[in-house]
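Below you will find the structure I want to go over with you.
Just one protein chain is left out here, and the rest sit where they should.
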Amino acid sequence: MSTAPIDYADASADVRAVYDDIKKTRNVPDVNNFWKYLARDPATLRRTWESIKEVMAPGALDPLTKEMVYLAVSVTNGCAYCIASHTAAARKAGMTDAMFGELMAVTGMANETNRLANGYRVPVDVAFSK
Amino acid sequence: MSTAPIDYADASADVRAVYDDIKKTRNVPDVNNFWKYLARDPATLRRTWESIKEVMAPGALDPLTKEMVYLAVSVTNGCAYCIASHTAAARKAGMTDAMFGELMAVTGMANETNRLANGYRVPVDVAFSK
Amino acid sequence: MSTAPIDYADASADVRAVYDDIKKTRNVPDVNNFWKYLARDPATLRRTWESIKEVMAPGALDPLTKEMVYLAVSVTNGCAYCIASHTAAARKAGMTDAMFGELMAVTGMANETNRLANGYRVPVDVAFSK
Amino acid sequence: MSTAPIDYADASADVRAVYDDIKKTRNVPDVNNFWKYLARDPATLRRTWESIKEVMAPGALDPLTKEMVYLAVSVTNGCAYCIASHTAAARKAGMTDAMFGELMAVTGMANETNRLANGYRVPVDVAFSK
Amino acid sequence: MSTAPIDYADASADVRAVYDDIKKTRNVPDVNNFWKYLARDPATLRRTWESIKEVMAPGALDPLTKEMVYLAVSVTNGCAYCIASHTAAARKAGMTDAMFGELMAVTGMANETNRLANGYRVPVDVAFSK
Partner (left out) sequence: MSTAPIDYADASADVRAVYDDIKKTRNVPDVNNFWKYLARDPATLRRTWESIKEVMAPGALDPLTKEMVYLAVSVTNGCAYCIASHTAAARKAGMTDAMFGELMAVTGMANETNRLANGYRVPVDVAFSK
């Protein structure tokens, strides 16, 4: 199985079109390793990029909030690559040291109390049942 | 093992002190089931409340952002009680339908791409290695 | 697909042999639902019981410690059935209210600090690298 | 605690017997690191190998399908060792680049929609309740 | 926040278009609860359906294999809704009782050995490092 990442120079027209759109949308000179590895499956590359582009665009939530949520999920799942890349993305979007500290504190507490609720088998309050 | 939740009327002075602080801090008439079950272990009840109170207070991140991060983590972990209670808390803090929709979209995408990064064994870009 | 649990009266000789061994080993009048559902696949029923029997037998760790570890893992994974059944098993093996409270406190803290270590990308100390 | 892997030359008769069976069953010249580390606990080594041997044997599902399922679970859990070893095993069993791409796409989507179902608190359809 | 599922009769034209495509593609008289809840966010409904439709289409892997992988991931994550719906989908695609039994056995073993590899801190074999 070919496992090498695909650089722009070696990419097919389809893959280049995605790379070009990533570079233009994010205003960066090259795409990250994530995209270069996904490029082994051009259909997944295109679909994933189109979804990310739509989901991470400014909307009811601003880009910084979205990046911090992405980071909190990645930290919860323990995905080293995703933690590194989304820490960088969140910083670029404006996350300060103080914001990072509070984000980690909330992420940690949520992981703790999720298990306390599981272990004590707490039934959902009537008021929360929608 | 005593498994019944502890209501205010049946609580010890230590437990009542925590319940009173929760009710005052959150301006609510009663505490949620989570606290009534934790009350079986007064030390854990007190410690957890003091941590939550400190971590969820307004700071570099506003309370709504913190509640949405809490919800994203709870959804990732699949904790039914926590999803119900923090959806309610986020709504109370101002989460609109549109914000909820985007929050779930980001949470879903993060869980997807975390696994794509794992499966393709993507090495961390030099630029992200701190 | 047949999804009904298999009761002793309706079980094949192979399944009955496993049920009999569970009842004798644990000194109980009937097997739990877990085994009645696994019985749909007699090979998995037998293999799982033999493994559990070997792993949970007294050894360097006593049965109570083993049941508490089982519960801590089940709470971390959020498996409702397993939390219920292993809470019951741990109580039967001697877990007191105070022990349960401390077990949940440790389980919660471990889930919290696991994510803090992830998020802060803490490198392993040289002293811990074996 | 002894943490070094146990090579064939240094292994006890019990451990050698398991190594020999692995090498014969899989037609390989040596066992992987996984087995050499598990060998620190000969009982776990033997029990784990016997279970793997039984579970991964051809049956109603062919070996390639089983290896791909193993890989999808390992990717979901983020186990780096398991992802590396089961990618190799799946390739050896016939997984092509195209199959790997689709396997990752399904694994990613499942992880995404699992969280959407959690977050939207979707009740099980009556038709699915067995 | 509006939390009620959206039935066809009450759906907007955009949502109806997605429902119609699901019904036609799957040849079913109505859509599952999952889609009726996602419909609260039409953009996520459309994007998720288009991705699922593309990912689950026959390709290098057949639809039954894809559904079984989806089920293995959902079981690993403990998503009750997803387990119920994808068990039904896999059965419809041809999963027999024997196949289900083997699928669960592999899923269980993978979850076990993932943790053994973590706990013994097994380094990746040179042969697997790509």
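So that you can tell them apart, the chains are marked A, B, C, D and E in the order they are listed, and the count of residues begins at 1 in each.
Criterion: contacts are C-beta pairs under 8 Å (C-beta built on N, C-alpha and C of every residue); 3 or more make two chains touch, one makes a residue touch a chain.
Owing to the predicted nature of the structure, the values given are computational and were not obtained by experimental measurement.
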Worksheet item: Which displayed chains does the hidden chain touch?
Response: A, B, C, D, E
Worksheet item: For chain C, which residues reach the chain that was dropped from this view?
Response: 3, 32-34, 37-38, 40, 44, 48, 51-52, 55-56, 59-61, 65-66, 68-70, 72-74, 76-77, 79-82, 84-88, 96, 98-99, 101-103, 105-107, 109-114, 116-118, 120-125, 127-129
Worksheet entry | Where the unshown chain meets chain A, residue by residue | 78, 87, 91, 95-98, 100-102, 104-105, 108, 121
Discussion item. In the complete complex, the non-displayed chain touches which residues of chain D?
Written reply: 1-2, 40-41, 43-44, 47-48, 77-79, 130
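Definition applied: only the chains that are shown with their structure count from here on.
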Response to the item:
Of B-E and A-E, the pair joined by more C-beta contact pairs is B-E
Worksheet item: Looking at where chain A touches chain D, is over half of the residue numbers used by both copies, so same, or under half, so different?
Response: different
Worksheet item: So what's the Cα centroid distance for chain C and chain E, whole Å?
Response: 27
Worksheet entry | chain D and chain E: spacing of chain centres that average the CA atoms, whole Å | 21
Worksheet item: Which residue numbers or ranges of chain B touch two or more of the other chains?
Response: 40, 44, 48, 76-80, 84, 87, 96, 98, 101-105, 107-109, 111-116, 118, 120-121
